[in-house]
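Missing here: one protein chain of the complex. Every other protein chain is in place.
Should a chain be cited, it is by its letter among A, B and C, assigned in written order, with residues numbered from 1 in that chain.
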Amino acid sequence: MPIQFDVDPSVARLAEATAEFVREVVIPAERECGGSVHDAPQALRETLQKGAREAGVFAPHVPKRWGGHGLDLRGQAVVFEAAGYSVLGPLALNCASPDEGNMHLLEKVATEEQQARYLRPLAAGEYRSCFAMTEPAPGAGSDPRALRTTAVRVPGGWRIDGHKWFITGASGADFAIVMARTDGSPGSSGGATMFLVDAANPGMRIVRNIDTLDESLFAGHSELVFEECVVGEDQVLGQVHRGFENAQVRLGPARLTHCMRWLGAATRARDVALERAGTREAFGSLLGDLGMVQQMLADSEIDIEASRALIWRTAWELDNGTASAAQFSSVSKVFVAEAVGRIVDRAVQICGALGISAEDAPLARLIREVRPFRIYDGPSETHRFAIARRAVKPYRQPRQAGTAGS
Amino acid sequence: MPIQFDVDPSVARLAEATAEFVREVVIPAERECGGSVHDAPQALRETLQKGAREAGVFAPHVPKRWGGHGLDLRGQAVVFEAAGYSVLGPLALNCASPDEGNMHLLEKVATEEQQARYLRPLAAGEYRSCFAMTEPAPGAGSDPRALRTTAVRVPGGWRIDGHKWFITGASGADFAIVMARTDGSPGSSGGATMFLVDAANPGMRIVRNIDTLDESLFAGHSELVFEECVVGEDQVLGQVHRGFENAQVRLGPARLTHCMRWLGAATRARDVALERAGTREAFGSLLGDLGMVQQMLADSEIDIEASRALIWRTAWELDNGTASAAQFSSVSKVFVAEAVGRIVDRAVQICGALGISAEDAPLARLIREVRPFRIYDGPSETHRFAIARRAVKPYRQPRQAGTAGS
Amino acid sequence: MPIQFDVDPSVARLAEATAEFVREVVIPAERECGGSVHDAPQALRETLQKGAREAGVFAPHVPKRWGGHGLDLRGQAVVFEAAGYSVLGPLALNCASPDEGNMHLLEKVATEEQQARYLRPLAAGEYRSCFAMTEPAPGAGSDPRALRTTAVRVPGGWRIDGHKWFITGASGADFAIVMARTDGSPGSSGGATMFLVDAANPGMRIVRNIDTLDESLFAGHSELVFEECVVGEDQVLGQVHRGFENAQVRLGPARLTHCMRWLGAATRARDVALERAGTREAFGSLLGDLGMVQQMLADSEIDIEASRALIWRTAWELDNGTASAAQFSSVSKVFVAEAVGRIVDRAVQICGALGISAEDAPLARLIREVRPFRIYDGPSETHRFAIARRAVKPYRQPRQAGTAGS
Partner (left out) sequence: MPIQFDVDPSVARLAEATAEFVREVVIPAERECGGSVHDAPQALRETLQKGAREAGVFAPHVPKRWGGHGLDLRGQAVVFEAAGYSVLGPLALNCASPDEGNMHLLEKVATEEQQARYLRPLAAGEYRSCFAMTEPAPGAGSDPRALRTTAVRVPGGWRIDGHKWFITGASGADFAIVMARTDGSPGSSGGATMFLVDAANPGMRIVRNIDTLDESLFAGHSELVFEECVVGEDQVLGQVHRGFENAQVRLGPARLTHCMRWLGAATRARDVALERAGTREAFGSLLGDLGMVQQMLADSEIDIEASRALIWRTAWELDNGTASAAQFSSVSKVFVAEAVGRIVDRAVQICGALGISAEDAPLARLIREVRPFRIYDGPSETHRFAIARRAVKPYRQPRQAGTAGS
């Protein structure tokens, strides 16, 4: 079959239903949390997820045996974008970060018992989870090899000690997936292992909920301390020492689903700008007929279509497990994160004072929400580094002994 | 005398004293308002202004006869930048917007009685003021000719009716300078007039304090309604029908002092990034030794020096009342507003999670504060329009009758 | 079928054969014309086309009944990119501008007699052609409505008078397709008509071959004068007065095939940069391991993939004749023209002096060739204008009588 951009009819129907649900139910609910999802009440989450179930749009990405629609990544690309039109949309559909990525990871690497215990209720929206990897300096940040949290064997299991921060959704989560070093030392890749830690474990403690620029993820970002946190052998997720590899299992698609949701947010900003441009007059002309405004509007259309085309391409590469999938994943992450930032920024500029007011339009919130996307899930620089390394590789000459340099 | 970039020794001393005051007194006080100046308590303002007086750095721009240092704009360029290093600095020195611009306007166009009644206490920090010009759509926004608030003659004075928003500092201000149409109709330039309206006037009412992206100006931005707001003839500021011209008296320098203060904020962001780059390691290297980080650091140095050079040049043009002053004012506004945005954005990117946390570094706040600067005091597009018009003017051919177009 | 990026195996084989032919035959021939196609000898064209026929890669876009491979636009996207790897590649495959677009136009709107007389030899490489639309100021440039060349009815046919310039391939062409106004006046869209004019017609005269920045199109760009150029009724191409509409028949796909070919050129520049980055040392490091170089390399990878994804999407829209095809055509033109410019520019920067030398690498030539692409076939600004108009349209409020503005 040749190159093809038709959307599968069943996916298109689900996307339309999602768009309608977001428009009719989710956007009106934004007022209830002032647009900030960080501090949204648990009741709002429950109401929205109930609404999504009734609208038949809940859990689009979840395999059918766990109660979802079982979409592949191309299907998710279409539906998640529709959900992302409101910052509350992904929460409503139970496809928000970090739960969505954790479901994918558990589906791929958890044992059957672990899936029954953790994945089933997570997919149903009964549980929430977090993914505890990032550490304060000099620990694991954009460079995961700097990992400092350790897990050592103790009789019957492992003891985890360390310090994590910017752990999204940790506050109120039912369990955490924790990355800890089980081999090597900070700076070497060595070996890491993932552990499932229940919220009730007294060795895991939230020390702070961080006040961040963005506020669009349920329960916000927390700082955690692990002190003599003991877990049983059956709490190891995936194989021992294979944590870095398994993190890639999660991060590849998780990066892309981030792109999908944020592209939806960008289309919201674009629509606000278009409505303004189509109705507001300035300098004796409709705003949308002024050349500099047209330039901004056109550039946002271009950014949206280029982003969507890259996301779809990457979804196809990942769905087919191609050798280029990792490269496309990085390419999309950088391009979409930066494009989304530009699109929202232009919308703010076009809307003027209205773009600055947090009450009169969603833009003043969106500009805060999208900025960290260039940092989360690997800063643009880290991905550019990886992209360039892969591109240069076939041309790389072995360094000759005796030449300049160290 | 040839081209010359030496700073006058007395100005240099005042700038150093300001920098020290900001470092020792103002920055530690930032915690008291969580970095948000919008909701800072009046007591904090009084404490900081008292400190500035004791440090001998209060009111650098105020003429000596009103108790200030009497700096020209070149002197202000150096000192305001030092003050802007903290968002609270200009408040402490009583050179924050909108009071600073209003002082300048009153100095230039107010009668002696009006100066004694309004300028004296404003310069001393006893009063606060606001400048009520911007209106919600379809009123005066980036296009002042759309002005809809009216003032009509009544026996003994004028009656003002209209609707204003994004009026900075209105909440708690002792008086407002109000722009109202006294001739013509919206869309024509016609004639506008400025009025001094006391806070006690029952015809002026705050209907809302707007929740905005930025929070760096004392008392925030408010929405005001004028209903049968009657003022006496002696409350006319400047000449009747000359309001648009007088607004330029205020805006030319006010735009530039904005640039000065924000450049100071940008140097703060730059320093945070440099400290991070000089101390944090990633990928087996100091952050500041990684090429992509170096590129960001270098670009910020370039942006800072280009901004400073343009501000100084524009200050010199304004100090000398040259024919190019208006053009330079627009050139600086566009360049500096955009450069400051880039500098803060790069600092956030370099600092990663730390740049996103509102508690751990000032960047997550600064990125919110600087964004509106590209909109306030004339959006970049309006200034670019004016710059291009002036540049094309000498080359413009009269349109021939009968050619294409309307 | 869902979203799908697999290339049809027969297309993939043709693309591989094309890539091999370009590598083995075309690139070695570049020396013969010093990389400049403008002044390449006719003999070189014949040799290359003969080679392409022997390699089985000639005329990929031409319908099978005229002797080509009959690829749709998605197929062309893949093969033209491979051909564009050398500036001589499209000439060799007989899919260079303007002949390629003219073939498409003749296929769509010519009568059977006209196809036999003009399309058959054009498709076979026996004829060359040009498309005479652009006029010097104040005639038709980026605004086609300014068309000044006229055609008036004379007994048995039409008389064409006017002035054209930047007519690619005119020198030595066997016939021209000429756009002339047959109704209305310059500035109104009115009606235009296309005419087939034989090179032998004494009323059509080349007055100058223009020395342009780019030199990558066979026979370059010429200035033409039409004086009492009389043609018969059977030389009308398409319907009378439908010239503007028919121009779109040509330009929609022609713009996209330009993008395909130039993307191929960009991949050449990228490969030169990668080879340099993988083998050259500076500052004690491989060039490709320096962060700032990595940033450029990564940005070019991103630009290439985003360009390719947009081209493929647009090809699909055009192949399916969707309502969005025109919008996608403009989106791709702007994005790809600018991306290609950036990619070549970065390659030059990475290669340093080597990128500046016209003898030691193809970059110094390529940077000249790709610049005009942002102007030809509609400057970026014209396309952005069209993109914004379409985007605003659904939101546009009818202007109220009596509001501001003219």
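Here is the rule we use: a contact is a pair of C-beta atoms (placed from the backbone, for glycine too) under 8 Å apart; a residue touches a chain by one contact, two chains touch by 3 or more.
From a predicted model like this one, the values you see are computed outputs, not experimental measurements.
The hidden chain makes contact, of the residues C:39, C:126 or C:143, with C:143. The omitted chain makes contact with just one of the residues B:2, B:202 or B:321: B:2. If you put the hidden chain back, the residue from B:152, B:207 or B:306 that touches it is B:306. On the side of chain C, touch with the chain left out of the figure occurs at residues 134, 137-138, 141-143, 145-146, 165-166, 187, 210-214, 280-284, 290, 292-293, 345, 348-349, 352-360, 364, 367-368, 371-372, 374-375, 379-381, 384-385. Not every partner is drawn; the one left out touches chain A at residues 138, 145-146, 186-187, 290-295, 403-405.
What chain B contributes to its contact with the hidden chain is residues 1-8, 11, 72, 74-75, 77, 274-275, 277-279, 281, 283-286, 288, 291, 293-295, 297-299, 301-302, 305-306, 309-310, 312-313, 315-317, 327-328, 331, 334-335, 381, 383-385, 387-389, 391-397, 399, 403-406.
Just so it is clear, only the chains that are shown with their structure count from here on.
Chain A maps onto chain C through a rotation of 180°, based on Cα atoms and reported in steps of 5. Spacing of chain B relative to chain C, judged by their CA centroids, is 50 angstrom.
Centre-to-centre spacing of chain A and chain C amounts to 40 Å, using the average Cα coordinate of each chain. Multi-chain contact residues of chain C (touching two or more other chains): 291, 293-295, 403-406.
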